[in-house]
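What you see is the complex with one protein chain gone and the rest in place.
On to subunit A.
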Amino acid sequence: MNAGVSGDNVDPRESGKFDALAARWWDPEGDFRTLHDINGPRVEFLSERVPLAGRRVLDVGCGGGVLSEALAERGAQVIGIDAASRALEVARLHTAESGFEIDYRHVTAESLAQEAPAAFDVVCCLEMLEHVPDPAQTVEACAELCRPGGHLLFSTINRSPLAWATAIVGAEYVLGLLPRGTHRYDRLIRPEELASACRRSGLRVEEITGMSYNPVSRTVHIGGVPRVNYFLLATRPE
């Protein structure tokens, strides 16, 4: 069932975590509640900065397709890729219900970059880098997939004591907002590490901004210091 994508920058245990949860991707009150709550805000953040309608947009690490569908809803032509095959099945099944036309593929960013370099106006890689063994390699692949003049949006979790306390202990163990084992502390990425990976891949970093979530009111704040969760918006120079 969980066929890995061979010889790639994938940790089968990591993608397997999401495969095991496949059936619950689209339950807005279930294991992925937090993902559903941050989804609208992050698409709003992106669409205020980058035009999406009619653009070719790649969703790297699309999982069950929650982000891909929201991008399609804004008029983007979306391709979603993931290493977890069961999650992709969920994503495909869900489009049958929602009616969006999204091309879901079981491939890594690195392989797709060889097949379709510079093919996308916008590349999104959200809440994914902290699950791969070599995030810099994924960033480089994303850079290759983006056309010159195009935009890239990354989001991930800072490797800080506060992030450990809130994103791992708080969200997984105390509040139960995320399934236990979702994140590993040593896989978290500091903003300056992500920024330097972007620059090494020839990208220009436009904006780094924090995101926080109030699990009681379910309000999401984007702006300010990247203490725990954060976005990095970059462009590929012409």
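As a working rule, contacts are C-beta pairs under 8 Å (C-beta built on N, C-alpha and C of every residue); 3 or more make two chains touch, one makes a residue touch a chain; residues count from 1.
Criterion: contacts and distances are computed from a predicted model.
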Going by UniProt, what is the name of the one chain that was not included in the view, given "Energy-coupling factor transporter transmembrane protein EcfT", "Biotin-dependent carboxyltransferase", "RNA polymerase, sigma-24 subunit, ECF subfamily" or "UbiH/UbiF family hydroxylase"?
"UbiH/UbiF family hydroxylase"
Specify the residue from the set A:98, A:114 or A:219 that touches the hidden chain.
A:219
May I ask which residue of A:45, A:120 or A:154 touches the chain that does not appear here?
A:45
What residue numbers in subunit A mark contact with the hidden partner chain?
28, 37, 40-41, 44-45, 48-49, 207, 209, 214, 216-224
